[in-house]
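One chain of protein is taken out of this complex; the other chains stay put.
For chain A:
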Amino acid sequence: MFKYFISLQWKAFVRSSSFGKSLGLKILMGFLVLYFSVAFLFLGLGLYPLLKEFYPEEEPLHMVNQFLLLWFFLELVVRFMIQTLPVISIKPLMATPIPKRKVVDYVLVKSLFSFFNFLPLLVILPFGIFTIYKSEFSPWAVLGWMVAVFSLDLCVNYANFLLKKYFADNLKALLPYLGVALALWLLEYFGIWSITEAFASGFDFIVENPLFSLIPVFMLLSLYLWNRKVLESRFYLDESIRGKVQEANTRDFNWTRKFGDIAPFLQLDLKMIWRNKRPRTIIFMSVILLGYGLIFYPQETYQSMPSIFVFVGIFMTGIFMINFGQFIPSWDSTYFSMMMAQNIPLKKYLSSKAGLMTFSVVVLAILTTPYLYFGWKILVINFCCALFNIGVNIPVLLYAGSFNRKRIDLEKSAFMNYQGTGATQWLVALPLMIVPVLIFWGVSSFLGFQAGAGVLSGLGVMGILLRPHLMNLVEQAYVKSKYAMINGFKQTGE
């Protein structure tokens, strides 16, 4: 049965109309995978000798145990950002005589073969083998430790899906857990009780009593079963079939009238964002990520590297633009043929999208002004980044949109609806953030801060002045790929 599912997935991948695009991205991903594998392997090989060299009197295994909790926590954060649950289109399978449990098991087991689970092995195995040979721990003790650590890694794997599936719909349910985490952190911070210490001594205990490594294995099993229960309970087409019809929200966004003839499209986009779960999360994300600066600005080490702040500035002022822009025109994919047959000049359609993104950059730039607290330079950089986003990145994103062929089902319920998101999404966004950093770094390291900021904002202003011309180019690209888009957007499923 599993073999059958695998062949279905392969066909879905090869036969989809965005095959060319995703293949290119997949090759790029392949390089990244190689890079990270090598990096982790070196970490695994070097960890024991390095720790021994720098801290000769400490036992490396105990030191590693001190950092395990932090490691798992970071791993969860990273996985939450970029790892996606493997998807399988369930609708055609629902009425077939395949037991639900089999499909769910397939999805869950498949997730075990994720690259994210492979990476820690590259560290755990070499480090464990070094420990067996170099220290006086018994092989059984180290083996138990390795089993325990790897099981917890896989627990993180499943915890991530629970977070995504279970809590994504119900953020309030997450609050108590966040509260507990915060409390633990505070206890640790004020030196009252340290969870890291407790966690570390737990692992030291496992090393002494290898049989207790079965506890993480049991945790893994129970998380698996929990995941299975959650997924099985969602194994329905749509909550709406069970009679849950949303009361329509009839906000009209009349203030958009000020924007003249693009107003109807602006209104439509705002309604689209506000009334559909998928795009709505972008808004929440934009607001949350405004706090991104807090991670960088207070750090002493970054003060001499304003290029980093350019990255932060582009990110904070452009996060909505990046997330919304790279799926233009896929947001409208479910009714794209109507948009193309209706009395809508393509240019107006595109300029309303550009208008919406510009508006978002302006609003986010204004919201970042409190960072003035960390120095006027940061404010200057953020405003320059906003200008660059408006002038350069928006036309670039719109142009890139003309290569979009992939449908987004806004109306699909959250179950297994992570179309297009994941690591690939960030890869597309990377150049948008890296290029301005490089420009700023190049100019400012020769001519100083003012020149760097000047060039960034100058490019932005130039882009704004040239926008009518740039939009003409973008429009031509859309005219050319219009038929391919219409065809691609008709393909449902992954």
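Following the convention adopted for this analysis, a contact is a pair of C-beta atoms (placed from the backbone, for glycine too) under 8 Å apart; a residue touches a chain by one contact, two chains touch by 3 or more; residues count from 1.
The rule we apply is simple: contacts and distances are computed from a predicted model.
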| item | value |
| --- | --- |
| Chain excluded from display, named as in UniProt, from "Ferritin-like domain-containing protein", "NADH-quinone oxidoreductase subunit K", "D-ala-D-ala transporter subunit" or "ABC-2 type transport system ATP-binding protein" | "ABC-2 type transport system ATP-binding protein" |
| Contact residue for the chain not shown (choose from A:Met63, A:Leu125, A:Leu162 or A:Ile486) | A:Ile486 |
| Full-complex contact with the absent chain, from A:Asn276, A:Gln303 or A:Gln491 | A:Asn276 |
| Residue of A:Leu8, A:Leu28, A:Leu93 or A:Met340 touching the missing chain in the full complex | A:Met340 |
| Which of A:Val149, A:Ile394 or A:Leu410 contacts the chain that the document leaves out | A:Leu410 |
| Touching residues (missing chain, whole complex) on chain A | 240, 245-248, 250, 264, 267-268, 271-272, 275-276, 334-338, 340-346, 410-411, 483, 486-487, 490 |
